[in-house]
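The other protein chains are all here in position, but one chain of the complex has been omitted.
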Amino acid sequence: MHAKTCRKGNINRVMRDEAAIGLGIVKAREEPAPGYVRLRLAFRAVAERARPGQFVHVYPVPLGLSAASRDAPVPQRRLDPFLRRPFSIHDADRSRGEFAILFKIIGKGTRELAEVRVGDALDVIGPLGNGFSAPVGYDRIILMGGGIGVAPLVLAAKDFAGSHRVVTLVGGRTAHDVLCVDDFEAAGAQVHVATEDGSLGFAGQVTDLFESLLSQGLRGVILACGPMPMMQKVADISQVAGLPAFFSLEDRFGCGLGACLGCAVRVVEPDGSRRYMRVCKEGPVVEAQKVDFDGT
Amino acid sequence: MHAKTCRKGNINRVMRDEAAIGLGIVKAREEPAPGYVRLRLAFRAVAERARPGQFVHVYPVPLGLSAASRDAPVPQRRLDPFLRRPFSIHDADRSRGEFAILFKIIGKGTRELAEVRVGDALDVIGPLGNGFSAPVGYDRIILMGGGIGVAPLVLAAKDFAGSHRVVTLVGGRTAHDVLCVDDFEAAGAQVHVATEDGSLGFAGQVTDLFESLLSQGLRGVILACGPMPMMQKVADISQVAGLPAFFSLEDRFGCGLGACLGCAVRVVEPDGSRRYMRVCKEGPVVEAQKVDFDGT
Amino acid sequence: MEPDTSVTICGIRMKNPVMAASGTFGYGREYGEVFDLSKMGAIVVKGTTLKPRMGNPPPRLAETPCGLLNSVGLENPGIDVFIERELPYLRGLGVPVIVNVAGETPEEYAEVSKRLDKAPGVAALEVNVSCPNVKKGGMAFGTDPEALKEVISSVRRSTSLPLITKLSPNVSDIGFLARVATNAGSDAISLINTLLGMAIDVNTMKPVLGAVFGGLSGPAVKPVALRMVWEVSSAVRVPVIGMGGITSGTDAVEFLLAGASAVAVGSATLVRPDACLEVVRGIWEFMKEKGVMTVGELVGAAKRKVDSGAGCPRGTRDF
Partner (left out) sequence: MEPDTSVTICGIRMKNPVMAASGTFGYGREYGEVFDLSKMGAIVVKGTTLKPRMGNPPPRLAETPCGLLNSVGLENPGIDVFIERELPYLRGLGVPVIVNVAGETPEEYAEVSKRLDKAPGVAALEVNVSCPNVKKGGMAFGTDPEALKEVISSVRRSTSLPLITKLSPNVSDIGFLARVATNAGSDAISLINTLLGMAIDVNTMKPVLGAVFGGLSGPAVKPVALRMVWEVSSAVRVPVIGMGGITSGTDAVEFLLAGASAVAVGSATLVRPDACLEVVRGIWEFMKEKGVMTVGELVGAAKRKVDSGAGCPRGTRDF
């Protein structure tokens, strides 16, 4: 059923039980580390539906409170930057109707998004995508995040805490790039840190840490997010270890809804054939062994 | 002589005794009427050099105090809107190093410019253009403004007040479009108002009021600013009355410096030949009889 | 009296002149979850070929100033799967469905068109002549008049459905190609498809797109699209469907004034799923405000003003 299109004011709209489209009001903004910003947004329909591993598609320019309260049916949007940006749902407080994103400032869009102030309104569609799920038969979840890859794992740690034991491996180049350790601990997860320069925790890549923990007997379902080279290593290691692994993938998104075929990752089907999969709709979470790393 | 290019911080630069280029800090913002905004900007080099009838060329997106204080040699500028916008210098307080612009919200750029907050920094070049001047032999200046055309006349009223008697004719469609009457009176000018709907002052166009005052014996140098059809009437009437008249013209500007030939108004030379004149450099003030209204 | 936004293009009656542009609306399903598709003028589905196509390697999108590049590469499940799995859904929407047809040879275009000719629920075909013609060494059908004639003629022979030719903007003389297409039997012209472009990532020092080149769309291309609509609607007598950078009702009105009889919205939908409806509303509000009662009054109105003296024709302008 279609929710009615409301032409006035800041009323958000739910799209056929799946995702909502509308304005998220910025409730809090913090910089957990230089170059990283965490925003807490009030948008009940998104927060209530959010599952770990899903994402929101956000127009990266804050509209300001005035814009949100104005009589405009759709808030005035700029033409540049043109596209929305995808961000993982980092956290969700379903009872308060709020969710969070955590992002790294890297380009035009995130630079603008970093300028939001509390009270600004952001144009959001979400939650989108499939989200993480754990196959039965494992009582432990192993979360692995490289750099900003930890963003989707915090909600995963919280949500899986009820049903699983959660171990988190957080990697970064230096201690400055290691994010969210407190959040994982607050969620009751056991946390291991790796830094490439050895400035914090294990000295080496997070995949090296992973191998070392595996050799100490760690077992569980792997949910990982990070740069492609890291993912490929995780795929290889988990295959050797015989553990199920799932990735939250990144790609350049257009619509975010599965319509434009702009986001593509090559996957191997069970019959060995290859095809491009829509990361936004059939992902962003993909089974590790399905990804055809040669095609990326 | 070239002033040194200063690569850091908010230091403004004077271009060969003429104009300055740099950041103007917003000191005050008010809306004298709905849809009109007046900004007072601190930029000493502009304020000190400003003559009535000159303009500033402004990039219409506020940069924010943070941007201004950042280590960027040139403030980050957006790509859309792309061009600067020209605005007449509306007022100048040379001792405080501040000047004002008064503008009407009409499109993309002025909509953004209207959003500035006190403390924001604007990228400004100015003062540019020739400015008003009065031929000798007249002790009275007749200022005529239609709508937002009053913007450049306030500084004219103030500056000519020392040497001339100043009469101001302000026209608008309704009483709401009649701006700056207080300012003209504060400058010691005698003010006549005309509204097309008769809601304030004389009922009719400002050019009708002008004719009526002429018939009552008014004489002087006419300095006018308004839409083209009004200008054409003023040109005709002043020619018949044998009075010198000068216009501040509007056109779409590119560089504002005379280099791109993007701003053109067709003028008649003394020998009767026609050519396009660069409004930004040879104007924006032009002798009324010089304008070839057929070529606009 | 309220403005009437309905239009009829090659016999297809539409509630309003706004279509979803091919390739940005999939086969409709994804947007069907977001808003009521029956409010649209028409839906042009994604480029469909005889055989399934895998499409190009990622990345397939790159944002550019006020626009985007795409190199999707006509990924589609092939015409038979389309007819079997997608068309029934589309047919049920109560909106004219236009199928964007692509191929590598005139024969392939003809075969796809023939299969669609028999499929109920197709309102018209849009012949996409901007994809590469491998037979002819990579030269697109849309830029070579001979090849264009051949493709349109063979499609014409294989179907009685209304034919819309979608022209490529990467040409010197778009009006000429439009005449070639209509002479070969096209009932309407749609334009513009994307402008060939590219982006380079200075960090990796490589092209951003996996396919190196991609098609530019979005507001950045609007001035070029408007000019081509103006030229084509002067060159041919068939209806013109204008697109390229439309994000608002005002943009759409510009295209109508330039001579388009209908418009399509592409990239804007990627940002605002219901962009088409926003555009419809904007057109309606513009008509209301100006007291324009039918879309027809707007079509080509700017041209009539210029013809009557307010500007110079193409031959006399200088740059």
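Per-chain numbering from 1; labels A, B and C assigned in written order.
FYI, contacts are C-beta pairs under 8 Å (C-beta built on N, C-alpha and C of every residue); 3 or more make two chains touch, one makes a residue touch a chain.
Everything numeric here is computed off the predicted structure, so don't read it as measured data.
Considering the complete complex, the chain that is not shown touches A, B, C. Across C:Lys51, C:Arg85 or C:Lys206, the single residue that touches the chain missing here is C:Lys206. The chain that is not drawn here is touched, among residues C:Thr194, C:Ser233 or C:Thr269, by C:Thr194.
Within the set C:Val34, C:Leu74, C:Val263 or C:Val295, the residue that contacts the chain not displayed is C:Leu74. When you scan C:Pro219, C:Pro239 or C:Gly266 for touch with the missing chain, the hit is C:Pro219. By the touch criterion stated above, the residues of chain A touching the omitted chain are 79-80.
In the full complex, the hidden chain is touched by chain B at residues 2, 5, 15-16, 18, 21, 59, 73-74, 77, 79-84, 108, 125, 251-255, 257-266, 274-276, 281, 295-296. Along chain C, the points of touch with the absent chain fall at residues 53, 55-57, 64-67, 69-74, 130-132, 134, 137-138, 143, 170-173, 193-200, 202, 205-207, 209-216, 218-224, 226-227, 230, 245, 250, 253-254, 257-258, 286, 301-302, 305-306, 310-319.
Everything that follows uses one rule, which is that only the chains that are shown with their structure count from here on.
When C-beta pairs in contact are tallied for each pair of chains, A-C comes out on top.
Separation between the centroids of chain A and chain C, computed from CA atoms only, is 35 Å. Chain B and chain C, compared by their mean Cα positions, are separated by 45 Å.
A separation of 52 Å divides the Cα centre of chain A from that of chain B.
Shown for chain B are the residues that touch two or more other chains, namely 79-80.
Shared interface positions of chain C, defined as residues touching 2 or more other chains, are 65-66.
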